[in-house]
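In what follows, a single structure is set out as structure tokens and then discussed.
Only one protein chain is missing from this complex, and each of the others stays in its spot.
As written, the chain order gives the labels A and B, with residue 1 at the start of each chain.
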Amino acid sequence: MCDQPVRNTNEVRWQKVLYKRQPFPDNYVDQRFLEELRKNIYARKYQYWAVVFESSVVIQQLCSVCVFVVIWWYMDEGLLAPLWLFGTGLASSLIGYILFDFIDGGKGRKKSGRTRWADLKSALVFITFTYGFSPVLKTLTESVSTDTIYAMSVFMLLGHLIFFDYGANAAIVSSTLSLNMAIFASVCLASRLPRSLHAFIMVTFAIQIFALWPMLQKKLKACTPRSYVGVTLLFAFSALGGLLSISGVGAVLFALLLVSVSFLCPFYLIRLQLFKENIHGPWDEAEIKEDLSRFLS
Amino acid sequence: MVLKVFFPTCCTSAESGLLVGRWVPEQSSAVVLAVVHFPFIPIQVKELLARVQQAGRVGLAVLGTWCHCRLQEPEEGLGRFLEGLGAIFTHEPWLQLCRERGGSVWSCKALGWPMSPGAPSPAPVMLIFYDQRHVLLSQLHTPATLPDPQAGDAPPSVGGLAAVFDTVARSELLFRSDRFHEGPVQLSHWQSEGIEASILVELAKQASGPTCLMLSFLLSLLSAVGACRLFRLWPLPFICSKLSTCEQARHRLGHLTFLFSPRKAESPVQLMRKVNVFFSLLLDVALGLALLAWLRAENCIGQLADALVPVADCVAEELQHLLQWLMGAPAGLKMNRALDQVLGRFFLYHIHLWISYIHLMSPFVEGILWHVGLSACLGLTVALSLLSDIIALLTFHIYCFYVYGARLYCLKIHGLSSLWRLFRGKKWNVLRQRVDSCSYDLDQLFIGTLLFTILVFLLPTIALYYLVFTLLRLLVVAVQGSLHLLIDLINSLPLYSVGLRLCRPYRLAAGVKFRVLDHEAGKPLRLLMQINPLSYSRVVCTYRLPSCGCRPRLSWSALCRKLFFGELIYPWRQKAGKQD
């Protein structure tokens, strides 16, 4: 096959078809070889500040975890009156609830079809169950050593941060798992507090900060991006301040983390885009771009 | 095809005469059963054959002639006469078997063989000698798998062998006449020697009929009483099904009815089974009586009764210690203190109840034991089942603990597994039998996770209690299980068959083997057929009596799975009853 002389391509042009017997050897390489190769056709161009804005979701979540831990520490040390925390939490929840409906003028509520009565019922269920179980929570982890509990909580909070739905479309994201891990961690931590009332208030606070606050955030981000940036900054500074009152080193480290997440990482993302080399061609598995679920649901 | 002639060894020294037997065309073999001596009247021979044929439903015929030439006795005339007989008794092929010169030379000719006219030379003939007595008495067990091709030189197929055995067994009537019998036709064949013993057998046969009838009547009366309505009321059948004594008694009753049923055993297998049942019963009762005698002689019952109550007390005390250990911090495990206390107190109260029950019982223990000892005369198995029941009753508190622990643990495991699915945002889809993802409400998630956390932290406590009580329970079950194994062994061992195999190996044939006696060119190949006895394992396999308690149906992996998921493990007998 190699010894066959390659004939003049002007007379017989090579065709990229298999059904014709062509006068070329089987290993013939035409000029058109790889002509359908494309590079980086799906690569996106990122704007630096847009990426920084998007990173605020991560900042918020990091700050939530930080605030939660700080509050727990205050409670554990007895520096924070539980009733005061409860009152503040209740008040901010009410404000948030009103804000939640106020921002989009009740459109979201109409869309989901959820009544206020259902909201009230949910709130009642939270309160009753948490209050009822708080004595159990108190004695639950008595015999387990504190270090185990801390390790477990750290593990769970990390899991919460990893699985949280930051808006990326990846298989690892599971908001349910993320929320459950946060609740698990809060129950573990709450069980170390001195009294069952403390435990009750701690778990309530966890629900507020891990379940309700992200919902409000999402809405804020979608409707009023400006105020969202403000809220994020405020939240970040308050978390930093809280941490500073416990440990200076921790606060510095946390500040570094926040800065690197919000400013350094976007910078690297955009820099590394330049090195992207993604090969595409006819061999790629085709993507189904339409939404086919309408035929099924 | 080679013509095979099966010739009984007892006829080798018979006088010249006619060969009587059966022709099996499928195997191209002739089974010679007897030799009819001179002189005879052909009509009478035919009559005799017809009689045997009718009795045994087997196609007998005169196959040919037998010529036994004594030392240097030229009997030219006889030979010609024998040839002439072929005209009277027509048979294809007509065999001419000859033993000459003091038995060292055998010759055999087959006229009219091969059947197909085109074949050139007469086909070779193979003479196979067989011991008529062995073949008559033995029972051929056709192998389940194909026979090993190296077993014999020229093995007839299993079907062929079966035909030979069958022919001999069916023509038993032919062998009834003995040596001293003065009949019109003189036969030479195997003859039984123990005439005197056979009179006893006859007498026993005569007597067995009425005995069986009477006993079976008694038994049916007994079972009628057992079936009466009073015993059908709710708690009784339930309790009976749980008590191994009742099961064993019922099993034995079934054996007796089977044994004394007036119907004749239809097949040799059934007959063998009857005899096996009889011997197993006999052994059982003998062992039981021995046990009873020993118990009476040594005054064991009294000692046992004295020891029993302290032992039960001691067990309860040990259990109390165990519980107290569990209520502390056993092996440094991190148990939930509150739950631990609750469970521990509950079980302690249970033991307290149990001890008072035992003390209430203590005056009557000796009487009870004495009656139990009496039951040994019904058989060792009944006594053993009773023992197993007593153990079950005495360890009832362990059973209770186990059930509580298992139920609690099972609930916990199931709750945890479904909450774990909720924790991951999944749920079990019952319709499709798979795990689907599902979006839960916030309050569902919260309550689920709260419960999940609580259950996770309580799991070690409950698992430990479950583990300890399960181990205790398994110990009891193991003891009961070994008792039941013993009972099953006595129940199902085919004693008679094994004995038969030991003393009369030829009675149970697995097949045959051939030994070459003599092979000369131009003469028929002479083989001796010997019976291959059945192996012991196959004897036990074939004649095993059905045991009443089922073997554990659970495999080890299934058992472990059940233990892990906290499903209840029953001892074997209850399990079998449940499945029925």
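Heads up, the rule we're going with is that a residue touches a chain if its C-beta (ideal position, glycine included) is under 8 Å from a C-beta of that chain, and two chains touch if they have at least 3 such contacts.
Note that contacts and distances are computed from a predicted model.
*Asks:* Can you tell which of "phosphatidylinositol N-acetylglucosaminyltransferase", "K Homology domain-containing protein", "Prenyltransferase alpha-alpha toroid domain-containing protein" or "Large ribosomal subunit protein bL28m" UniProt lists for the chain that's not drawn?
*Replies:* Cross-referencing UniProt, the chain left out corresponds to "phosphatidylinositol N-acetylglucosaminyltransferase".
*Asks:* Out of all the chains shown, which come into contact with the hidden one?
*Replies:* So, taking every chain into account, the missing one touches A.
*Asks:* With the missing chain put back, which residues of chain A would touch it? List them for me.
*Replies:* Answer for chain A: residues 1-2, 16-19, 25-27, 29, 33-34, 36-37, 278-290, 292, 295-296 touch the chain left out.
In this section, only the chains that are shown with their structure count from here on.
*Asks:* Whole-Å distance, chain A centre to chain B centre, using C-alpha means?
*Replies:* 70
*Asks:* Considering only the defined contacts, which chain A positions touch chain B in the complex?
*Replies:* Interface residues on chain A, with respect to chain B: 121-122, 125-126, 129-130, 133, 136-137, 139-145, 174-177, 179-180, 183-184, 187-188, 203, 207, 211.
*Asks:* Sort out for me which residues of chain B touch chain A in the complex.
*Replies:* 329, 334-338, 422-425, 439-443, 445-450, 452-454, 457-458
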